[in-house]
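Missing here is one protein chain; the remaining ones are kept as they sit in the complex.
The block that comes next holds chain A.
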Amino acid sequence: MKKTILSFAAAAAVMSFGTMAAEAATKACFIYVGPIGDFGWSYQHHQGLEHMKKELGDKVETAYLESVPEGADAERAIERFARSGCNIIFTTSFGYMDPTNKVAGKFPDVKFEHATGYKREHPNVATYNSKFHEGRYIQGVIAAKMSKAGVAGYIASFPIPEVVMGINAFVLGAQSVNPDFKVKVVWANTWFDPGKEADAAKALIDQGVDIITQHTDSTAPMQVATERGIKAFGQASDMIKFGPTTQLTSIVDDWGPYYVERVKAVVDGTWKQQDVWGGMKEGHVVMAPFANMPDDVKKLAEETAAKIKSGEFNPFTGPIAKQDGSEWLKAGEVAENGVLLGLNFYVKGVDDKLPQ
């Protein structure tokens, strides 16, 4: 008798969990590599989630996991999502590439969207990324106009193509204004570590740079620049709150429109595998308001932004020389996407040796 009651209770419990899942709308799930409070990369993906939730309302249900380490933990986290009834899973860091594809093979009915990777081993895996380097070029233009020292500091994370692309675009933008402009690079070897990033900023300022840009995600460099009274660029999100008199502009990753589009495609049943590399034109990369600069610099920055946005100008248009002086692109030649996505050399004017 006791046993029957117990098993009945268990069955009821299972049923109640079961119906909870069955009634759900389309479920979109997100995995972040950092904390959503980093005010950089993961924060912006989470802003994208919030935007998508607002747009699609009760048609979707969402869930997220933050600070998921790349490695063996990622595969478990993704599989847990796939099993918990997610219809589409966004894995938002490069290191999730292989785990994403592995889990995708096991769950053919779930859609997977991997940010910044290149592997699509199953028809249910799509990849997406943004042309952040377009914003870097504009930053370079502003830096060369604003800097008195003629040299900027660059806090970089890891020497992967995306970061190298950013450094090169920044230098090219600066050289379009001042051909002798130099960039000093410090590799922080982290995406998010406020202490290390602050140290890097201090070291650069001590070496005489008077403008800082960063390809790491915390607001620490912005805060150091404010303390030392120099100018800086924000990263991934609008960091103006952390440097009201410091931030010139910031490259804002706006994932919202993409997330709306892709989740809606799942709701409508029109989702297809794709590889998207959107930039300013598609609205995936947005510049924060140009601030703390004279009107003529602002005007030049706006003109440059408009040219890139309309597609009239590509930052990687020749003539461009490699760091050693040899020719990379002839006059008028535009770099192919394939080369950019595997970029492992600097252009002329970078004061650093690329870690190989």
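Structural remarks
Keep this in mind: contacts are C-beta pairs under 8 Å (C-beta built on N, C-alpha and C of every residue); 3 or more make two chains touch, one makes a residue touch a chain; residues count from 1.
As a convention for this text, contacts and distances are computed from a predicted model.
Missing chain, UniProt name from the options "Sulfate adenylyltransferase subunit 2", "ABC transporter permease", "DNA polymerase Y family protein" or "Cytochrome c1": "ABC transporter permease". Among A:Pro161, A:Pro194, A:Gly283 or A:Gly318, only A:Pro161 touches the chain that is left out of the view. Listed here are the chain A residues that touch the chain not shown: 29, 35-36, 63-67, 69-73, 75-77, 79-81, 83-84, 94-95, 98, 118, 158-161, 189, 341-344, 355-356.
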